[in-house]
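Of the protein chains in this complex, one is absent; all others appear in place.
Order as written gives the chain letters A and B; numbering starts at 1 within each chain.
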Amino acid sequence: MERKKLSIVCFSGDFDKALAAFTLATGAAAVNWEVKMFFTFWGLNILKKKTGRSWIGSGILARVFNFLMGGKRTLPLSRLNFGGVSPVLMTGMMKKSNVATLDELIDAAKALNIDFVACEMAMHILGIKKDDLDDHVQSVAGVATFLETSKDGHILFI
Amino acid sequence: MERKKLSIVCFSGDFDKALAAFTLATGAAAVNWEVKMFFTFWGLNILKKKTGRSWIGSGILARVFNFLMGGKRTLPLSRLNFGGVSPVLMTGMMKKSNVATLDELIDAAKALNIDFVACEMAMHILGIKKDDLDDHVQSVAGVATFLETSKDGHILFI
Partner (left out) sequence: MERKKLSIVCFSGDFDKALAAFTLATGAAAVNWEVKMFFTFWGLNILKKKTGRSWIGSGILARVFNFLMGGKRTLPLSRLNFGGVSPVLMTGMMKKSNVATLDELIDAAKALNIDFVACEMAMHILGIKKDDLDDHVQSVAGVATFLETSKDGHILFI
């Protein structure tokens, strides 16, 4: 039987959508699908080593954008964010419900050997270097390469 | 000829995206595709029996979140919501144009035997019980089960 494949374009840097992306990714990997995540634009924020707001990037504008976009600790809820309070409360609710938090989902994704690919173009525009991103990022690629390696599976845009 | 399949992850609780999800779902079912809708996170708001704001859920936080998230009557437009006025105006425009409203699309989806599945994890975190949701919800399932039953068709994330 052929192994099923799932490729997720992680475009969003919203807390709730990052949760959805990693829940789908780890769920698929848990039932033995081959999973690839392609991080672009706001989605790169999830993988920045500096998990708070930091002035990475080259050029004033890129640095300001990166600061404002923030990192894993500052991902906003797509609605009802209340200045960042909601993601903290929601993480508390997840712990209380014994559901994996975003950090735990990301760790699970790594443990399940899910492939993290970073978008070359978005990194170029925002002046983000591979060293600025989580060490689990195996490769930096363009969208055409991503599509070609994903063509035999499902592709989701989140 | 094999029957085509469409599975939609209804993550968004925005009025306009709910319209899009049900338009795609009923359009596909109308041309005889097998359609499944998986409601998670904000998307669960569309299916709550209490269509306004209500204090469902267990625990203070879950109750507050459910109240703020609201139900089918309080779904916001993703932009230009104007405090909930826009969805009302837009429903008026749809009636005037003889286009199915959200309520009519949901009824059509049920009549077309589209499968409604509710996300187990999201319900658990938000303290939502199956009884809180529309009776057309046949099952509560995890994401891995959803993916496995959707693997031979198209999957959209909305």
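Convention: a contact is a pair of C-beta atoms (placed from the backbone, for glycine too) under 8 Å apart; a residue touches a chain by one contact, two chains touch by 3 or more.
Keep in mind that what you see is a predicted model, and the values were worked out from it rather than measured.
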| item | value |
| --- | --- |
| Absent chain, residues of subunit A that touch it | 9, 11, 13, 40-42, 59, 61-62, 65, 68-69, 76, 121, 124-126, 142-144, 147-148, 151, 155-157 |
| Subunit B residues touching the omitted chain (full complex) | 4, 6, 16-17, 19-20, 23-24, 27-28, 30-31, 33, 78-80, 89-90, 92-94, 96-97, 99, 154, 156-158 |
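The rule is simple: only the chains that are shown with their structure count from here on.
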| item | value |
| --- | --- |
| Inter-copy rotation, subunit A to subunit B, in degrees (Cα atoms; steps of 5) | 120 |
| Whole-Å separation of chain centres (CA-atom averages), subunit A against subunit B | 25 |
